[in-house]
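One structure is given below, represented as structure tokens, and several questions about it will come after.
Complex shown without one protein chain; remaining protein chains in place.
Chain naming follows the written order as A, B and C, and within any one chain the residues start at number 1.
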């Protein structure tokens, strides 16, 4: 247990947050999970992701983080975002309860639409709950400079959330030569 | 031997796989092999590669991995793929028995052709066996977003499969100052 | 204290400096600061930055470093610089005493303007001191090749000054299996 705590405290977290008039958007990378090491090595069990967290403004420069909405980008969705042309849009749909008995109750969508004139993008989240009959929407305008930060950070993160950095930099030592 | 097992279990594997109607495609990086360290250091003995594995669908969302066909991209072939223009094609030819007595028996080719309208690419593998008179073909359509993932992952992998990351980040400590 | 000195001496510094007729410009990366590790891990407390240091020429190939002017680029300002089109300009304004009683006394601005014909940029700093009634200006022409170095170095630095490299490469070991 002591060992586990030591590991948890070694974890580091970082994000990139933009605060705008009606809402804020924070993005942060999440590591992949590898299987336990076995004799043949270990493999990626679950891909990492890039988590988008939207939270609404509740006053001037005041935001309510408890009303946050999350959207986790898969590697392919990250690929879509970093290859987005200046005038292009994209939209992703998630069902947080997919393949469970609650499938279809909540529908999340994230759309990215150009602000126009090569000026950045709107990032819009919509969370529709068919049981509670609610539809939360938040929209954050992202400038060209802010999107360049996201594009660079996501391009950097992509090989890491896929585990390729660990596959490519884990160099087991060759067995030491026998002492003669 | 215990040492060797410990090393093998430290190895990590990662891939990026897209599952389509008729076949799936998985790509994964393979490390270069360095020579044994000598007094003057060690050198890349064999370049790494990026392995493409195609395997056919045998039902809805069911794939037969035992019928897989492999194609290992060299650094220059990776360079070709990551610099491919939106409307461009490329094709590579491999002979798995090159420079052996079986040379010419099996001919592999990989071609990458645009889907059209800046929408991604077809990746096509053909394995022609002149002895068994067989010709296996598989084709996987890759969306623009999926190709962006491949391009980013391959650009990241390229310096690693060439060993440049190890040449550039292995900083031998300067000899420690004599104890006084 | 001995521990602290050891740490300080482990720090490494690097920059990229261009020397021109009237002034020189040096850029160097500054690491983010993480909070102290707690049970839940540690977070970025303060983002890193890329420091621009301008210092004037006082003779042929002689520069006076004591007359330097500093400008620290935030992650978003770095994003602005690395996404700058060939014919585009950008300008940033800083107040080193923001939110203190001296707010507004000193106004710094950095502007980046194209040299024309896809030939690089002028980087101009202006430091206006309303109390001392001074206005220091320096301007450094940066060639296309030098700007490519800055763009590449800043793109590399960006995930690091945001702490994403540490969030993505700090892989706490899973608790070791109990000895049996």
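The rule we apply is simple: a contact is a pair of C-beta atoms (placed from the backbone, for glycine too) under 8 Å apart; a residue touches a chain by one contact, two chains touch by 3 or more.
Source: prediction; values computed, not measured.
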item	value
Chains in view that touch the one left out, judged over the entire complex	B, C
Residue in contact with the excluded chain [from B:19, B:122 or B:164]	B:164
Interface with the undisplayed chain - residues on chain C	3-16, 18, 28-29, 31, 36, 143-149, 152-153, 156-157, 160-161, 165-166
In chain B, positions touching the absent partner	32, 34, 37-44, 75-80, 82-83, 90, 155, 158-159, 162-176
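In the analysis below, only the chains that are shown with their structure count from here on.
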item	value
Distance between the centres, which are taken as Cα means, of chain B and chain A, whole angstrom	26
Residues within chain C bordering two or more other chains	none
